[in-house]
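Here's the structure, in structure tokens; my notes come after.
Just one protein chain is left out here, and the rest sit where they should.
And now, chain A:
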Amino acid sequence: MMVEQTRPGEMIRLAVELRGVTREYGPGQARVRALDGVHLGFPAGSWTAVMGPSGSGKSTLLHCAAGLEKVSGGRVLLLGRDITSAPDGVLTVLRRRTVGFIFQSFNLIGSLSAEQNVALPLRLAGSRVSRKDVRDVLAAVGLGDRLAHRPRELSGGQQQRVAIARAMVTRPEVLFADEPTGALDSTSARTVLGLMRGLVDAGGQTIVMVTHDPAAAASADAVVFLSDGRVVDRLVRPSVGAVADRLARLEG
């Protein structure tokens, strides 16, 4: 099977780049290698899905790429900048301005309203927050009438849309998504995927998305398949059928 690697000197601008990244867990004999020398680039302004069987290292790859987890070996570059051993302060600033997160579990602060949740990263960064911007964005994801609702008063799909609205208002250059549609029904999932498409096409943002769902993966520009911590396959402009087929082969 062909293993896709980024070649040096390639002209595409990469938003995120992993160079020979290894991540190991556990001590001594019990050591597990979750990522095994992964070379991978995520082109700027595109949407890449990462797929693979359970335990293939998808989530670890996402965490390492986002600087949430330290790598055991290799280097991680975010927008051309080496963040492999960046101190916490640098990573904090990155999380405010440059990267955003969308997760299966919505990651909203339970005590804050939808509006406050959207404005939170900007307020943490100390910027002035225009209420109009925040409301416009919430209106754009169809939650114009849910501004003052707390996360627990919203459905799963609505909560995920608040998370996307937050990514729209801060305009992070790279958005990391972990099973963004995992907890949603198919209608809500379609809405959310449509909104994410808009971020890439209209906003020029980069999305790195881990998913199990071939339908979600088919919304991306490209799909990368992982197995046992290595990149084993790749599809460009995927269809649901092709993705499901590759995945079945991998899991079989």
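Basically, contacts are C-beta pairs under 8 Å (C-beta built on N, C-alpha and C of every residue); 3 or more make two chains touch, one makes a residue touch a chain; residues count from 1.
The definition used in the following text is that contacts and distances are computed from a predicted model.
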| item | value |
| --- | --- |
| Missing subunit (named according to UniProt) among the choices "Sporulation protein YqfC", "ABC transporter permease", "ATP synthase subunit a" or "Asp23/Gls24 family envelope stress response protein" | "ABC transporter permease" |
| Option from A:R23, A:R95, A:R146 or A:R161 whose C-beta touches the chain left out | A:R95 |
| Option touching the unshown chain, where A:S111, A:S130 or A:S186 are the choices | A:S111 |
| Touch list for chain A against the chain that is not drawn | 59, 63, 68-69, 88-89, 92-93, 95-97, 101, 103, 105-112, 116, 120-121, 123-125, 151-152, 156, 159, 166, 178, 183 |
